[in-house]
Structure formats: structure tokens, C-alpha cells
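Take this structure first; my questions come after.
With one protein chain withheld, the remaining protein chains of the complex are depicted in position.
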């Protein structure tokens, strides 16, 4: 079996990577690193894993890591993994990186969105921005992949068919992405704004302008339609632990029918194992809602047509720690290793929960 | 003391009207009606009122009501109050209506947004659409007032200064209102989609297009700027019982400064007792968040400027049962009765809750 | 592969049975019945299953069922499955029943706890009350098993070692079980008391005395220690969708050490795959908490010793729809079919969620 390891396994995405890889079936999880928790049992940090593994965190030692794995998944904080990944890549290891450090194609975009100069544009160029539903073949061939930001992948998958199609013109300058994200997206570090009494019951507009995932969304939508797109994104923290809903308001010109939209969405996603088109006439869940994807790698996608306002509302819903992080990363890993894309991650969501 | 009564007091807005009027100090609550609960103690339907009143619901008898009050607040389901209000108005009673039946100026708009022909356009014309912060004088003079829809008032107050000002042009065709509303806005009637196990933990895009409050927002923004506005609204049900956040994405032309926005918002709201401008540099609550208005009649308003996208994000937050219903209605009543506008409703929110 | 079916698959436990059986690997799910939803897609009722199966509900037709399966899991409302199960059992089918209809050994106890006379005491006598951790061998030999009530199994597993041991005397007359249960335990039928706005944020003492699971707990604890036990149980509805915490207050005589308790709990549960002893010195999860079992078949068990009050606090936590219903039932099925007990249900919980 292929040996894989997780670098930066003490965060929430890292914990989910471990959970998925332990049950994967076709790879062997050989280690999980954490600088600050080295020597500690994984289940002390990830209490759900108690009884599932006696593994302990090891330190971030590149030479050891290189020996112990054929592929590593890196889930370190943004900006922290640059040097290490450079070494790992140099050793010929395959890498799936969950941080933002290798997502933007254009090095200058790091200054715009992250406020720093990317130190290794050459390495950056080698990374594939990896959404299997949109560039599966490219992923299968690369040895270096960047898994997208959680709100980015939700929004991109919700809108991709609109920006890729040629049937009608979309307004590329008034694209509003109104994203709602649960608390686990903000990580595990306590602060006043994440203190339960202060955080419970909010619907907090924490980043109405300038959210970093905007850059990824613009990059991918522009690439899909071969035409520059400007995205106006606002991010809200909501009263839940898992889940993202991205409501994308896309204006268009001319006349469109619902059937046209169905056609372009089906053409794009008809056979995708991890995309569910949700646009039903009955029941409480007629459109995507993160509640019914929790625990799965699904991205639920739906849309509504507002003929009066010349607007399409494209909606995506995911479990931010799965399709928004660990799940997509394992899906990408499966492709890179030539395995069945669904291996180890084709779980049904839990309901109700 | 002025005698007031509540018609349709068994719903959530009705319950809040009763709570506010019992402690009001300058009016005397003489009755509360409910067709289906006539004879029952109010505290059986509104368990919070136990110990506060021994009042029982009476039936909806127009002739009795006319004798027992000088002003009535009507909180019946949309479409149900038309006939009764017509009789109440004819008797000379002052009326503050919380339903949608008298909010739209143009009778034809009822066909667009509510799917029925308004049966009494003459009466419609006599009602004042009542947001004290925007048409205080008109309210003080009327005897018939329509209190706005909860998402409408939040969105209108968030954007009013932008559409009223003449300093820079706003794009009146790409106005996105992305509204998030807690469960009490949907009323007290059980159904599968409000069943706790199905409703908990959702962020449900229940009305991405065609929400009825769109009509009110367009009407008032068009009136404020004397120029037609088209609003693209989407409404989401969130994992809370009280509260609305309205995120309004307004595009503009040319260049604007933050200081310009401050100026126009201050000019509009500087002295308003129930508007708090929220745009702070410290703490978890730097922008409006319904969490810190719960229990009060405040509408918190804030904004962010997205120069890159030529967009202003205008944000409003309220307690949907207070500023979005009962609180605003009592504020309107106070004005109509010549009382201090704040009488009986100037409560601090609860925090944390 | 063994063919299995689910009778009564439209409830929450039924939905979880379907989810588990679809991914089981060693059995073939051949049908799922629902009287009221016959002909409907399963994913319309269980929205999480969309994309996982195109199966439709069939009606409850005993003759068909008998042909289509070797074992059935029945999850019908209490009191509704008696006649049908009698027919299924008569046909020689293996049955795992999730209702309460075959849990109590003594037919007279049905009058005490359920208020009806059990119509088939003979069949009752053939059913095994099935908690694998306590009577694994008996389960492996039976063809008729009753899976316990959700609060019963939690409480029994929490206290079993105390009532089975002979090292020190426990007070069998002052056993307080204070149970806390999430909403899904009450099923999927809407009502005023489950309406989101009324149900959210409660900690409702809905059954402080007389809860039906009391009978099961008394029966099993009395059996374990071969001495009659009287249980004083109170049940509370809490602000969550999944999970049960059972806090059991057990008084004792004489002196006990913590080490003695460790010894008797380890002796009982040391090798159990689905019991995790939780009694840690670090982190937020030092004792059982349903939060970290959600999505799994684990029962977490822990205890604290109150020497001052001569009391042991024994604590159990489960996911009520898994170890409290579908998970335990599949574990029981595995034993009855001679399969690995963990087959198809050895999932890690999700965290955080």
C-alpha cells in the first residue's frame, strides 16, 4: 500500500485527514505531525479518534517524513508551510497542500490578497489548483496539488457552469458571492470572538470586503470562461460548527429559460460522484443546505432564476472540513495515486444532525 | 390613558405587542383578541407572560373592539385583516397594522408580489408606510399606519442614506439584498420544515428569488431617491430564533471615500434614538450583528467600502419581532398618539444571550 | 450475501438503518418499507441519502417481505409492530426489532410502563433483550432480538459494572438516572412542542417521573446483580438533534477507592470495541459527552467518586440514533449472522460538529 502522512495534523482539517486516511483502505497512514503536540496521542487533540488509533504526533522532521511516506498531505497554517513544502517537493514526494500558499497562479496576487511577496514563484508554477470536477486530468498527472479554500470551492462549483458556457452572456463585473461559514472554518484557536458566549447565536459579517478566497474564485472563473471576472464577496460567520452555504448572485443579459440552466448544469455535473444537483419541488430541502451534507464529501449545487432582476442565484453547500478541506484533498490524492476517486471518502451525510 | 388593543394577539408579533403594551406606562391595554384562543389565558399561548397578566383572549368582535379602544394594533396573517381593518378604520379608530395588507402604495403591486388583487385601493391610499426614521412627520399626522416587513425595514434602513444622497451615483439595477432571518419570522405554526430536528443547523436558502419584501424595499428606495430601483433579494433561514441580518450589496460609479459614507450616514441617523451606527475597530462586534440587538428596538447599521469592486456593503441588524414588528409598531403608535417616541420600548438588548 | 430489509424505514432510526446497511459490505439491503411513503424515493424522506441510492419505499406486505429477506430489522412505532412481527417470526425470518414491543420480559410490565396488556407473551419470551456488551453469546444464538431503548442502553451500560460486581454493596433503592436527550429521539412528527421556535434553547424536563425506559433499566440491572433494583429516572429534552447523556447517581455503603472502580469497569469493558472508557486528566473532554460520539456506534462510559456523599456518578454518552437505535441493531444483526461484530458500523465520530 502507498504510504501517506499528514503534516500539520493538530488542526481541524488535519484531524479530518487522519480520520479519512485511517479508514481509507488503499493507503497506509504512517505518521501525523504536529510541532506543538509532538509525543501526544492524537486522540487527546481529536477526541473523536479515541479508540480508533493509538498513534502519537511526531515532530515536523523533513528527513524522516521523506523516508516514511510516498505522498504527504500538508495542512499547516497559511504562510507556515512554504519552506517545508519546498523541501518535500524537492525530494520527489507527492504533495497535496491544504494551505493557501500554492493556490494562486499569479505570484503578485499574494500581495493583493495575503499582503506578502510569494518567495517561490517557480514552485508555485508547478502546483495544480485542484478541483477534480473541473480539472481531473491535470490532477491525475501532477505530483503537486493545492486544495482550494473552503468558500472558494463552494462558490466556484456553484457558478462554474455559468462561466464556462457560451449560450448567454453573464455580467462579469457584478458577481456577488455572499458566503456563510460555520465556526470550524476559523480553526481551533480560542479567542474572545470565538468564546462560546460571544460566538453563539451570531450571524456576523466578519469580512464583508477583501476576503482572501475572492482571489481564488476570480482566478478560476476567469480561467473557465477565458475572460476576466471580478468577484464581490462577503463572508459571514454563522451559528453552526460545520458547513458552508455560498449564495452567488450572477447577473446576465438577454433572456434565459430554466431549462437552459438545467442543461448547462447537467452537462457539467451529470456524472460527478460528489456533486448532487438539488432543485426539488417537495420537502424542506429543495435547494442546497449544508445541514444535509455534514459528514460527507458532497458539494450540493442548485440554482434559481430571477427573470425580473436578470439574475441567477447559484447556490453551493458543503461540509467545510470535507469537500472544503480534507475530503477534497483525499479525492485529489486518490486521483494522483491512480486510485478510484471515491476510495475512502464516499460516505453518506448524517441526518438529522 | 389612551386605550389600546391588539387584534390577532396569539402570534409571535402579537405576543410581543402585548408584552410591550403591558409595560408601556402611557397607554392602557384593554384587550387582546384571538379567534382560535378566545377564552384562553394569554400566558398559555405566550408562556413568558405568566405572572405578568391574567388577561384572557377575546374573540374578534368589531363592535366590541370599537368601544374598547382608541387605537388598535392589528397583527393578523397576511390577507386576513382586510375586511376587519376596513371596518375599524371606518369607525374612526386609529390603526397600526403589522400585516402586509396595506404596505404597498400601488395596488397592482399586490398582484406582482402577493398574487391577489387588492380589494380596497382607496383604503390602501390612506395608509402611511411607517418607518419613523424616514417619515416621522407623516406618521405623526396619520391615523392609519402600516408597519413594514421585517426584512424590508432592515434592508431599507441599511441602504436609505445611499439612495437618498446626491453625492455619487449608485447603480439602481444591481442591488443585491442577501437577507438572513431567524425562525420566529416564520411564525408559530408547526410543519415539517419547522420541526426542530429538520430545522436545527440549517442555513436554508428558502426564497432565493421572489421574496415579497422585495416590493417594499423597491418602493421605499425608489421614493427616497425619486428614481426607480430594482432589488435582487434572496432570503435565508438561519439557526436562531430571533434576529435578522441584511447584507446589501450596492454598486456605485466613480470614486468614493469612507469619510463620504460616514458623512451621509451620520447626516441621516446622527440623532436617531433607535439607530446605532456600528463600525468599530475593536472587539468581536465591529459591524451589525443581530446577537447584540436581541430584546431591543434598535436597528444597528454599518457599512464597508469595497473600492476594488466598486461596491458598498450596507448592513442592517434587528430583532425581527421588535424593530421588525412589535417594537416599530409601538414606536409608530407613540408618534400617532403624540407621545415620546421611545416610551415603553427603549430597552437595552440582552448580552450575552 | 445475506439479504436484509428494513420495515418502517421512514423514521429517523429507519433512515439510519438504511444508511448503515447500504455501506455494510456483507449484507444486501433488498427493501425498505413505509406504509405512508410507499412508492416515494428514500432520499425524499432522508435527504442525506440523495446520490447514495435510488431505492423507493415499498409497502408493508408480509408475504413479499418474507420472500425478499433472510433477516429484517423492524423500526415501527411502539405498539404498531406486534402483529406483523408475529407473522414475520412465524415464517422463520430472523428479526431485530427496534421498538419497545419485545423488550420487557415480564408481560405485566407492559401494563405498568405502557398501559396496555401485551397480546403475545409467548412470542415475548422468545425475544432476547440485546446489548452485545452484556449478553453477546445469547444474541449470537437467537433469531429474535429486541434492541433496547436509547436512554435505557446508555444508562445500563454506564451502571452495569456497578450492579454486576460483588466487591461492595450498592443501594438498590436510591438509583437516580438523570437523562438528557436530543430531539431526534422524539421522532420526525411535527407538533407545537417540536416547533423550532418553541423547542430551540430548551432544557425541558419532559418526563421527570414515569419514563418508559425505567422498566428496561430496572429489568437489566436486576438481572445483572440478581437482585431487584428500583430506578428513579427523569428525562430532559436538550438543545441538540443527536446525543444522549445519562448521569446515574448510585449510592453505596462502606468505603470505595477510585482504583476499585477502575478495576471493575476495566474488567467489564476492557476489550469491548464499542465502549470507550473516558476519564481523562486533560482537555475539554475528560468525561463522556455526546458531542464526541456523534456519527459513531460508541458508548462512552466514565465515572466519578463522591466519597463525601457515598455516591458514584456513572456517566454514559451515545449517539441516540446509532448505539441507541440503528447502530446497536446492526451490531446485533452482525452477531446473529455470525459476522464480525464491527462490520459496517465501526466509524469514527465526527469532530468538531
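We call the chains A, B and C, going by the order they appear; numbering starts again at 1 in every chain.
The working rule: a residue touches a chain if its C-beta (ideal position, glycine included) is under 8 Å from a C-beta of that chain, and two chains touch if they have at least 3 such contacts.
Treat the numbers as computed from the prediction; the structure is a model and nothing was measured.
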Would you indicate which residue among C:10, C:219 or C:234 is in contact with the undisplayed chain? C:234
Just to verify: which one of B:15, B:132 or B:215 makes contact with the chain not shown? B:15
Given C:144, C:299 or C:315, the residue that touches the chain left out of view is C:315
Out of C:16, C:198, C:216 or C:341, only one touches the absent chain, namely C:198
Where the complex has a chain not shown, which of B:124, B:292 or B:315 is the residue touching it? B:292
Missing-chain contacts mapped onto subunit B: 12, 15, 19, 22-23, 44-52, 183-184, 241-242, 273, 276, 278, 280, 282-285, 292, 294-296, 298, 347-353
Hidden partner interface residues of subunit C, rising order: 171, 174, 176, 178, 180, 192-193, 197-206, 208-210, 230-232, 234, 236, 238-240, 243, 245, 247, 249, 251, 283-285, 287-291, 294, 304-306, 308-309, 311, 313, 315, 352-353
Could you pull out which residues of subunit A are in touch with the chain that's been left out? 12, 183-184, 186, 188-192, 194-201, 240-241
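Here is the rule we go by: only the chains that are shown with their structure count from here on.
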Most central chain, Cα average position: A
Across the interface between the identical copies subunit A and subunit C, with over half of residue numbers shared counting as same and under half as different, the residues used are same
From the mean C-alpha coordinate of subunit B to that of subunit C, what's the distance rounded to whole Å? 47
Averaging C-alpha coordinates per chain, one finds the centres of subunit A and subunit C separated by a number of Å equal to 36
Subunit C residues touching 2+ other chains are 12, 183-184, 241
